[in-house]
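Of the protein chains in this complex, one is absent; all others appear in place.
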Amino acid sequence: MVEKPVQEEKRVFMTGNEVVAWAALAAKADIMYGYPITPQNEIMHYWTRMAPKYGKKFLQTEDELSAGFTTLGGVLAGKKAFTATAGPGNTLMQEPMSMAEMMRIPSVVIIQQRGGPSTATVIYSQQEVTMTTYGGNGEGFRIVYSTASHQDVFDYTIKAFNTAWKYRFPTFVLGDGYQAKMRESLTIYDPEDRGIELLEPEPFFGKQAVNGEKQPLHIRNTYNTEEELYEVLSRYMDEYMKVAPEIVEYHQFDCDDAEIVVVSHGVVSRAAKGAVQELRKEGYKVGYFRPITLRPFPAEQLRAVADKTKTLLFVESAFGQLAKLAQQAIFGSTVGVENLFKPGVGVTSEEIVARVKAMV
Amino acid sequence: MTTVPQMPKSWRLESKPHKFCPGCGHGLVLKALGEVIDELGIQDRVAFGCDIGCSLLAWDFFNVDTVQTHHGRTTPVMTGLKRANPDIVCIAYMGDGGGYAIGSQHLVNAAARNERITAILVNNCNYAMTGGQMAPTTLPGMKTETTPYGRDVEQTGYPTQGPEMVAAITREGAYVARGTIANLKQLKSYLKKALENQMAGNGFSFVEALSTCPTNWRTNAKDTWAFVEKEMPKYFKVGEIKNPAVKEGE
Partner (left out) sequence: MGKAVKIAIAGEGGQGVQSVAEIIAEAANEEGREALYIPNFGVEQRGGVSIAFLQIGEEQIGSPKFQKGDIVVALSDRAVRRTRQYVDENTTFVYDSSIEGVEDDLPKNAGRILAIPAIEVSKKELHPRVFNIIIMGAVIKATGVVSEEEARAAIEKKLGYKFEQDPRLRELNFQAISRGMELVEKAQ
């Protein structure tokens, strides 16, 4: 019997990439397929050092297309398979993940956003929001968790495997270069010790024959007629809309009497939180709203906030990729909108404080 | 008394007659493959992956686990499957575009890593599903929709010789051959050896099958057969290139 990777709850101090590897182990992931790209490389580095001790596997592929498609092959074999990528690698990853959407293959992908477009920087951005939520030639039948802290990275990486296998939509954990490379404290734990049930994966292929009979599975992503495709997509749309409310996650505070609500996600929400707390101390009526799932988006929850406040201030390290998702979600609202967009650059509390003060 | 032609047991009756054009060679390659699956008794443990292009029409061809993937991506899907469950016999079935153009990096690297899968590539000298454009395997001078005056090797290079390439980059354990539907018995023996090679855990196995496309070649039955039997082998030599079962000097 192989020992559990995380024997007991403990406070640790490590980089986000290391956290992902630990979380994948704790979630009982079986195999990682990956291709090097900064800033996610250390996920593979830690996985390849730790995984063999627990009977887990790794394959370094020839590119991200292959990393994505081999991951799908691993899932078809009934394994908890995952991959990780960033930036231009995420662009390539959209092809396999669109197949995962079409075939409802429960794959897990960790994204550590870097600057864009193109090669840009290897450092940080929030510019892969549109691509991660709606990339590929399709409808974005996928689930995207945007993490803000190492605790989030651990919690949501574990959760992503359950979400993917429960709903059979490809599931992304959207981090960034800061989260990948920085060190901070978090508590790691064995999910089952905390009463979190880990869903068992099931094989699509290679099932044993029952009573000498085997029903082979045929799966495809090509359809002959418009109607045939529409029938399939209608079913997916219905299912997605039906489960969306139970998947949606968000965090908000101080919104009830707020005149301005700062809307941000991921690592920027840390700065927003600090800014809102500081502004409140100074007597400013400011609130905080953070979508944790970017897809599905907490539309109703944000609309309820928008109905009560005067202005939403969107803050992100991108040129309005979050704002686009949010404004579509609250279409029809008469709330005022202001932006603090810094594509590819980190945002500090001080900047948000200054911006809010300039608005009032 | 009439005799009904015997279909391989592993074929899926519900999807017959199959969807390939009259005179297309895919049906023959898949018949040979079906017979081999029967003979090896592996129907319950085979996973069959097909590509985009005409090969996708095989997505419900067999009564075996089947996944129809994207253009060129059958090889990594089968690689991922095999890595996760080595008990499955993995067959990546593709066309010349999928293997030698859009998915060539996957073929090259799966071969270089000696993945324990079997890749079967059907070479019909053109992109057939999309309407007969030039493929990596279009012969010099051959007319296609994107080489209407004939393939000019000065402009587009020479046809890809896939098995020779795969043989050059694989090491011990790989099986590499080129067969043809014009010699089905031989093709079948290559397919069988390729699958046996995977099942023995020796390494990557690759079979290219010379095939026909009367629809896009715009040839009648006689000319179609003449082309695959006489013309194609002039450029694409038929035979085994690598067989781990045969020791050096034998």
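Which chain is which? They are A and B, in the order written, and residues in each are numbered from 1.
The criterion applied here is as follows: contacts are C-beta pairs under 8 Å (C-beta built on N, C-alpha and C of every residue); 3 or more make two chains touch, one makes a residue touch a chain.
This structure is a prediction, so every number in the text was calculated from the model and none was measured.
Asks: What are the shown chains that the left-out chain touches?
Replies: Hidden chain contacts in the full assembly come out as A.
Asks: Could you tell me which of A:28, A:56, A:80 or A:270 touches the chain that is not displayed?
Replies: A:270
Asks: So one chain is hidden, and I want to know which residue out of A:63, A:184 or A:239 touches that hidden chain in the complete assembly.
Replies: Residue touching the chain left out of view: A:184.
Asks: Tell me which stretches of chain A touch the chain missing from the display.
Replies: Interface with the chain not displayed, on the chain A side: 11, 13, 38-39, 121-123, 149, 177-178, 181-185, 267-268, 270-271, 273-274, 346-351.
Here is the rule we go by: only the chains that are shown with their structure count from here on.
Asks: Give, as an integer number of Å, the spacing between the C-alpha centres of chain B and chain A.
Replies: 39
Asks: Per the contact definition, I'd like the list of chain B residues that touch chain A in the complex.
Replies: Per the stated touch rule, the residues are 43-45, 47, 52, 56, 59-60, 62-70, 73, 76-85, 87-88, 105-106, 108-109.
Asks: Hey, which residues of chain A end up touching chain B in the complex?
Replies: Of all residues in chain A, those touching chain B are 30-31, 33, 57, 59, 61-63, 65-66, 68-74, 76-79, 81, 95-96, 99, 103, 203-209, 214, 216-222.
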